[in-house]
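Note that one protein chain is taken out, while the other chains of the complex remain in position.
A, B and C are the chain letters, set down in written order, and residue numbers restart from 1 in every chain.
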Amino acid sequence: MMKQGLKVATIGGGSSYTPELVDGFIKRYHEFPLKELWLVDIEAGREKQEIVGNLAKRMAAKAGLPIDIHMTLDRRAALEGADFITTQFRVGLLEARIKDERLPLKYNVIGQETNGPGGLFKGLRTIPVILDIIKDAEELCPDAWMINFTNPSGMVTEAVFRYTNWKKFIGLCNVPIGIERSVAEMFGVEPSRVRIDFAGLNHMVFGLKVYIDGRDRTDEAVKKTARPDSEFSMKNVFFVPWVPEFIEALGVLPCPYHRYYYKTAEMLAHALEEAAEKGTRAEVVKKIETDLFEKYKDPGLDVKPPELDKRGGAHYSDAACNLISSIYNDKKDIQYVNTLNRGAIPFLPNDVAVEVSAVITRSGAFPVSVGDLPVACQGLVYSIKSFERVAAEAAVTGDYKKALLAMVINPLVPGDKAAKELLDEMLQAHKEHLPQFFKHT
Amino acid sequence: MMKQGLKVATIGGGSSYTPELVDGFIKRYHEFPLKELWLVDIEAGREKQEIVGNLAKRMAAKAGLPIDIHMTLDRRAALEGADFITTQFRVGLLEARIKDERLPLKYNVIGQETNGPGGLFKGLRTIPVILDIIKDAEELCPDAWMINFTNPSGMVTEAVFRYTNWKKFIGLCNVPIGIERSVAEMFGVEPSRVRIDFAGLNHMVFGLKVYIDGRDRTDEAVKKTARPDSEFSMKNVFFVPWVPEFIEALGVLPCPYHRYYYKTAEMLAHALEEAAEKGTRAEVVKKIETDLFEKYKDPGLDVKPPELDKRGGAHYSDAACNLISSIYNDKKDIQYVNTLNRGAIPFLPNDVAVEVSAVITRSGAFPVSVGDLPVACQGLVYSIKSFERVAAEAAVTGDYKKALLAMVINPLVPGDKAAKELLDEMLQAHKEHLPQFFKHT
Amino acid sequence: MMKQGLKVATIGGGSSYTPELVDGFIKRYHEFPLKELWLVDIEAGREKQEIVGNLAKRMAAKAGLPIDIHMTLDRRAALEGADFITTQFRVGLLEARIKDERLPLKYNVIGQETNGPGGLFKGLRTIPVILDIIKDAEELCPDAWMINFTNPSGMVTEAVFRYTNWKKFIGLCNVPIGIERSVAEMFGVEPSRVRIDFAGLNHMVFGLKVYIDGRDRTDEAVKKTARPDSEFSMKNVFFVPWVPEFIEALGVLPCPYHRYYYKTAEMLAHALEEAAEKGTRAEVVKKIETDLFEKYKDPGLDVKPPELDKRGGAHYSDAACNLISSIYNDKKDIQYVNTLNRGAIPFLPNDVAVEVSAVITRSGAFPVSVGDLPVACQGLVYSIKSFERVAAEAAVTGDYKKALLAMVINPLVPGDKAAKELLDEMLQAHKEHLPQFFKHT
Partner (left out) sequence: MMKQGLKVATIGGGSSYTPELVDGFIKRYHEFPLKELWLVDIEAGREKQEIVGNLAKRMAAKAGLPIDIHMTLDRRAALEGADFITTQFRVGLLEARIKDERLPLKYNVIGQETNGPGGLFKGLRTIPVILDIIKDAEELCPDAWMINFTNPSGMVTEAVFRYTNWKKFIGLCNVPIGIERSVAEMFGVEPSRVRIDFAGLNHMVFGLKVYIDGRDRTDEAVKKTARPDSEFSMKNVFFVPWVPEFIEALGVLPCPYHRYYYKTAEMLAHALEEAAEKGTRAEVVKKIETDLFEKYKDPGLDVKPPELDKRGGAHYSDAACNLISSIYNDKKDIQYVNTLNRGAIPFLPNDVAVEVSAVITRSGAFPVSVGDLPVACQGLVYSIKSFERVAAEAAVTGDYKKALLAMVINPLVPGDKAAKELLDEMLQAHKEHLPQFFKHT
């Protein structure tokens, strides 16, 4: 058995998501006896962390649970002896994401903060920090599991498995669980009765088969998804209905993020309009967050406020706490995570990071072999995987040409010329957070 | 939901194993509401079926459960509307197995009734019958699941997936569950606390990792298995201790049947001695069975008799009933079965039958990607897979040369000359049960 | 030995390329004793075939060679007993290609007559005819080799290997040989001293390694290609210089057609401008062809006219006749062809059509294992392969949804909405040549 008083270190503790996480831990206290939750942030996030940490303390008190909430800027203190590390930080804060979204639009390119040019830069900023945390963890808590919710989760997972020896790492995303819930709603059943065979990449995952109570209901689910009145999307992704015949021909469930690739023109038009009018998604989120933090300050608030659900990270709490609890309790249940392929998706190499249905055990996540993607889906997935691999290499090496290569091969970028101009502008804009690219200046 | 009154058809109903199966169904009645159990046999097995069927009736009555036991020689009646089909028949009865074991010994070759020359002939006799049952099932119970315990289970599973369109098929073996229990004993824990990542082929499966309560204890398990005083075998396989350094170098758990390949000389010597003295395994089993059926006849007997455990099929009941119940209840638990690889064991083709840890659902068994076998294990597994594929082709086509090819490439057979002589002798000996090879005579 | 008087059937005999082919055969008469060249065309091409056939006769006469030139509309007569079949026809003539190029531009999409939406329709029109020819050939000349120059050559090759049992098929393209010659020019050496390891797909092929006299000069070749003043393109593809750092980062030689995917914005802008001003490429070609046929009519002309080189199909003659002669003479030299992968490009499935360096023998083309593509190139290639496979399936089945699927997943098409509109418009425009899509109307 693991030791009884569990310690969790949450990197990016000042995130607006933290109350969800705390809520998740409180709900699962009976099976996951959390003793210490260490929120870690950097100087720039100190104030937010203070606010959110105090709310967390009130939540624990209200629940009557002996969970110690620590707030610190000392990452090493937080990591020391931790049982689980969760990462939910944002290098450069929302300001950086605003640039990730706005700069590409100048070139008529969707920023797309995970698999697009924005995601490339988010990866370039984030991966070195993740690798740094791992270096500390190898020393301070070598037995800890690291659960990553920091995007781009696929690229980060790829980088960790390719460029470190740390194996106790699982990348998490709320997209599959969001689809699962949408499907439950479509069929009017409880989510627990739905199981989906997921396979693909982060934000590029397909639901290959849909089961209700274990019975294959894929065709119906595809048809329901294809219907133009099917509002099957997520807060973070603008809803535009699919062309029904296309989804029917695909024969599997796309994820909301597929719209960036299968509806590029419309998504670009919408992003341009949104940027001109109400602001990009990051700007909207910033406003929501300001409001949220105002709420969080209220000393009378001692539960997760319902407004948090608007934030776009719905189900993160459930996904993350479920995962942690399944590891701790060796539950052997199936969850949807980012991990090494190891043959589960046969058309992809064995050694790349994938997002896939997996059995969760105390010894990690084991992908379930749900069979291959339809031929029609394979090309795009391979393209994003190529992009993720080259981007991860650029992040680790700080090699300008690799970054350019990643930018050119991204399916949203219309060629090498725009790619170079955009890359150069974004490198300058994010210079402060990309030391690996500016070593000699 | 499946219909409430479940019907199970058991082909080979007169088997001495049937009381175990019945016992398993009785124990699981709360979760698997069996209404009709149809025991099917052929004329030659009528008497045994009568005995065992009456015992089954007494067992159900004693348990106070409304399970109807049917005994019939009409396979189609039994299949009609069945929810599950289990197969446990033996074409040619134990007499055939005796030949499978004795004839090879004349050539100084181990018969080995699954992956050896004996297994080849068992496959040649069995596969056409399995394919015939499937043809009936396609018509009479197209939604049924077929659970095969008839050996050679790997070769049979290979044949079904390669030469039919029937997908609702799972091959079962008690070897992995036997190893799991041995490991539980070694560590002094309950079997439910043990999980093993199994990968390989039927009777050629390796335990890649051993977990107790989810923690990796592989190294200890390997060391314990390597100890010369470790009596880690099965009733069906003669125990000879391993060379400790070999098992440690292997680094994974072998199965008892590996002794035929990794201890060929000693196993052959023992088989020769056994045949000369107390009789081959089949002959011993025949004696045990005669005794068992005497017991079964006792009208006072209304539970599974403890003597059945000596028979060698220990845990079949648990394995089979667990599997059936997990399918029926969509349990999504991990069991060890024979099914299509689909990438789970990367070094093997995707489309071959493997024995592997799999998630059991109402929609079937999904292999878990537990990673690849050590290089040192791959060669032998590939050899047996080549053998199984060629043997399955021979069984389906009745092609003499294919059968010869299977015999020569079997690792227990010392060359083409002995292979041909042995093949010819065995073909004659089993002529009655191999119509596909004697079409024109 | 093959019989001495060789018969070649050229489907699409009225093509403006025919004189090049004839020229190629004349030059190689000493090693390839052509006796009968049968030009086959359809009624609509009768006049052109007449013109070109008469020129061919004058060319043979001028060369003093006993080559019989036959002109016919009876394809079966031409196929009967043929040793080689070459295909260079264009279903719907240049009018169809004009639509392939112009209609997509209405949606701001490049037509791209091979791997783009235009290529999809060219495939839909062409593949059924190719399969029809094969059906005839199976009956009339089962030992013939079929050499395909009809675009989209990759998609056609894929369809032939996937949907027929005809194995004696090689797809040909002049792109690799064009690159080889450009490289020769760059280095100032004879083309015969250059060898390039090609791997990829038709019009999506990469030069992985460049050798001059067998020595690896790849880095220099890449740098030369990357230079903005490097006019490394082809007649058919508008020249825009690469971003040098991109090509250097790629590290291998792209083909001219890569510009459509790596310089999409600029190529689209150019296509729109060209269409508005001097006409699309097809319209220009039509003009060139009209002029050419005027030339061909000249009874004084008895050699291949130099103007033909402007046509864009430079080196086709060399490529095709070289290939045919190498097969006939079992030369075992390396040429660049479209054939089955069989492991040569490891990241692609074994059973797909690829464009690759291959050893040419009397028994066919054997790919050379030149190693895998760089990760950065794999995604786009996989995308085009997905597209080709789905497109081939649509061509063979006439399934509307499959055609839509192919259109959506094409990297040049910006989403399902535009895809459907464009598909519908193009289906109507090409209705006459797409009977498989209009079976019930």
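Rule of thumb we're sticking to: contacts are C-beta pairs under 8 Å (C-beta built on N, C-alpha and C of every residue); 3 or more make two chains touch, one makes a residue touch a chain.
Just so you know, these numbers come straight off a predicted model, no measurement behind them.
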*Chain not shown, its touching partners among those shown*: B, C
_Option touching the unshown chain, where C:G123, C:G154, C:P367 or C:G415 are the choices_ = C:P367
*Which residue from C:E80, C:E95 or C:D333 sits in contact with the chain not drawn here?*
C:D333
*Based on the whole complex, identify which of B:G81, B:P305 or B:P411 touches the chain you can't see.*
B:P411
_Among C:E47, C:D216 or C:E294, residue touching the chain not depicted_ = C:D216
*What residue numbers in chain C mark contact with the hidden partner chain?*
1, 195, 197, 209, 211, 213-216, 330, 332-334, 341-346, 350, 359, 361-363, 366-372
_Just checking the interface: what residues of chain B touch the absent partner chain?_
242-243, 245-246, 248-250, 262-268, 347, 349, 375-380, 382-387, 389-390, 400-402, 404-406, 408-409, 411, 414-420
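What we mean here is this: only the chains that are shown with their structure count from here on.
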*Intersection of the contact lists for chain A and chain C*: none
*Sort the chain pairs by how many C-beta pairs are in contact and tell me the top one.*
A-C
*Approximate Å spacing (C-alpha centroids) for the pair chain A, chain B*: 44
*List, in ascending order, every residue of chain B touching at least 2 other chains.*
none
